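For reference, the structure I am asking about is given below.
Here the complex is missing a single protein chain, while all its other protein chains stay put.
Residue numbering begins at 1 within each chain, and the chains themselves are lettered A and B in the order written.
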Amino acid sequence: MKRLLFVETLAIALAFVVAACGAPAAVPQGGAAPSKPNTLTAVKVDATTLDAAAPYWAQAPKLDVSTITALPGKPGGPTVTIQAAYDAQYIVIRSEWPDATNTLIRNTWTWDGTKFTRDGQEDFISFIWPIGNNAAFASKGCAATCHNTSTDQSKWWMGSDSADVRYDGWFWMSARTNPVGYTNDIGWSTLSDPADMGSPRVADAVESGGFVDNTDGATENPAPKFMSSKDLKSLLLLDADKVAFDKTKLVAGNTVPGFVLSKPVGSLGDVEANGVWANGKWVVVQRRLLNTSHNDDAVLIPSKPTPFGIAVADAAGDADHKISQEVLTLEWK
Amino acid sequence: MNRIFQWFDERTGLSGPIRDFLNYPVPKYVHRNFLYTLGGLTLISFLIQVVTGILMAFYYDPSTEGAYNSVDYISYQLPLGWLIRGVHHYAASAMVILVSLHMLRTYYFSAYKKPRELNWLTGVLLFFLVLSFGFTGYLLPWDQKGYWATKVGTEIAGSVPLIGGFLMRLMRGGDMLGQATLTRFYAGHILLLPASVAVLIVAHIFQMRFHGMAPAITKKAQAQSKIFVPFFPNWAITDTLCGLGLLALLVYMTWANHAPLEFPADPTSSNYVPRPEWYFLFYFQLLKYFPGALEPVATILIPLFIFGSMVLLPFVDLSEERRPWRKPVTTLVSIFYIIVIVVFTILAMAAYA
Partner (left out) sequence: MAAPKLPPLPADKGVWDEHVIDRRRFLEVALGVLAGIGGLLVAVPGARFLIGNSLEVSATKWVELGKIADLPVAAVTQVSYSTRATDAWREVNQRGTVYVSSADGGATFTVLDGTCTHLGCIVQWNEGDSRFVCPCHSGHFTRQGEVIDGPPPHRLRQLAVKVQNGALFAEI
């Protein structure tokens, strides 16, 4: 009987210890599959690169994010598969999603023989990270923070409602940033006038570079300012190749790129990118220092779970982007 | 060295009481039994909490705007902050486990009988103060988990008939959870509760030493009743070894799994599922079986019954028999309590996994 009591005491102790370990111990872990929904687990590797086929991607758990439309009445968006890895200094995020076309146009000039028209929207993927600890975003994600769950578009905040609440945005664009290997590092600021749906996006500080609108700025009959010295048919115009625009070189049907591209120097160019379109899919790898020491950027701290959101667009303007419905969490392994 | 001690002793007169304290005779049957270390381990875990708690108080900000960020600062930006906070987190659970095991050991060895009834009551009070420590400390990071657990916990207090509304407002400092809640939980957690527990611990240890250990139960132990080892160094070494072992376990648990910090409290979130700390889970689950009009049974009758049975125990069980295998009622009642707690805890974990 004494032995029974002794054993019983031990059993109770064990039961308490098991209880103390809580739910994580009760949930069986299987292989490399993530066990928590909406969680992107970043794996630690020796050195991160911009290579989409790097061997460590096989160990990085995949998160499939199904996107919904931000505009009422429009169809839902693609499922974006994301993975992440980090080393001592950098984090690298790989995103893959289906897209029928490799879009390289953005406000591209088209000459019809007598006048110019400008149109064209590119593909993009953007990541939004709250700067600092943000209770509302962590709880509801961008679907509620910026979009207010209201179906009345005029009621949407497209920025934060307080100067103390800031966001860091990584805005990868297929036509304006990918060709020169970077992602636009911007931020969301306060919207002083909620009725003004104009952009609260503020580009990070830049010393030089970045894409520049290719226009001569004339109020009537504007025309491109530059054209390519290398390939007149190319949809891309790099700053290194630009020459002054010469209308005599055009025939009807020709296009001139809408922007002059170059890689920025400064906080705007914090995020390097390598995006490749093939077989109806975009595969975009983006890499950034965990801590850029710029105060317009979110600091990513290994071991600290960080909420974020994503949005993609297929040859569409900003308003028609497809967003992650629930808040996503970046965790670290 | 001796002269320095003499200098102090002449002026403080402490050498006599200290010598008595250190030479306290511990029965050999106690010295040979690991179950008797549980009380000391509970005290050591309390001391660990005091040290880690004081360290964190140098950085913690008890305002609703600053609390989360200050805990975030401790966890991710201060050197070894993760270690201090982690040990504090796991030692809290350890203290609950240890005080429960210590209470069970005392219960089974019938150490609550005359003349030790008051000591048992002191222990019961200490037990509930330990649970209060857990309840108040949980809110302090002001993250989702702490906020919602406290919201539900104070609602439960509010469901007590007659005085419930008053109780809830007193705990919350108002009708909503907010700044007043945070500062009173903080003041309770670092001032009122430690002071009360410290005083009660002194009373508890004093009574234990005054009465000596409760008589041995088994024949083998009784044979050793007349043989003693001095508290210092024999028992003190056992205590120290166990304490270091506990500390090592806590550091290991922290290193393997940092203390969790969920996202900042969002009072408007509609899809967060509130959960209390693991040692309250059984009660949280129990409440589900007493809906509507039956609620007062779970919020008043059951807690009153548990508390009442613990308090009245020494005055109800008046027999001279101490051996648990000859006391079917008390033994079976305790086994029933334990099974209920374990089963409902497991049910709760399964429901929320």
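Rule of thumb we're sticking to: contacts are C-beta pairs under 8 Å (C-beta built on N, C-alpha and C of every residue); 3 or more make two chains touch, one makes a residue touch a chain.
What you are looking at is a predicted structure, and each value in this text was computed from that prediction instead of being measured.
Taking the complete complex into account, B:Asp72 is the one of B:Asp72, B:Asp143 or B:Glu277 that touches the chain left out.
One of B:Leu35, B:Val51 or B:Leu167 touches the chain omitted from the figure, and that residue is B:Val51. Checked against the full complex, the one of B:Leu43, B:Ile84, B:Ala157 or B:Met310 touching the unshown chain is B:Ile84. Although one chain is not displayed, its contacts with chain B can still be listed: residues 5, 18-19, 22-23, 25, 28, 51, 55, 58-59, 61, 65-66, 69-70, 72-73, 77-81, 83-84, 225-230, 232-234, 236-237, 240-241, 243-244, 247.
Note that in this section only the chains that are shown with their structure count from here on.
Separating the centre of chain A from that of chain B, both taken as means of CA atoms, is a distance of 48 Å. Chain A contributes residues 1-2, 4-5, 8-9, 12-13, 15-17, 19-20, 22-24, 26-27, 132-136, 138-140, 301, 303-305, 307 to its touches with chain B in the complex.
Chain contact summary for the complex, chain B toward chain A: residues 35, 68-69, 72, 75-76, 82, 93-94, 97, 100-101, 104-105, 108, 144, 218, 257-258, 263-266, 268-269, 272, 278-279, 281, 324-325, 335, 338, 342, 345-346, 349-350, 352-353.
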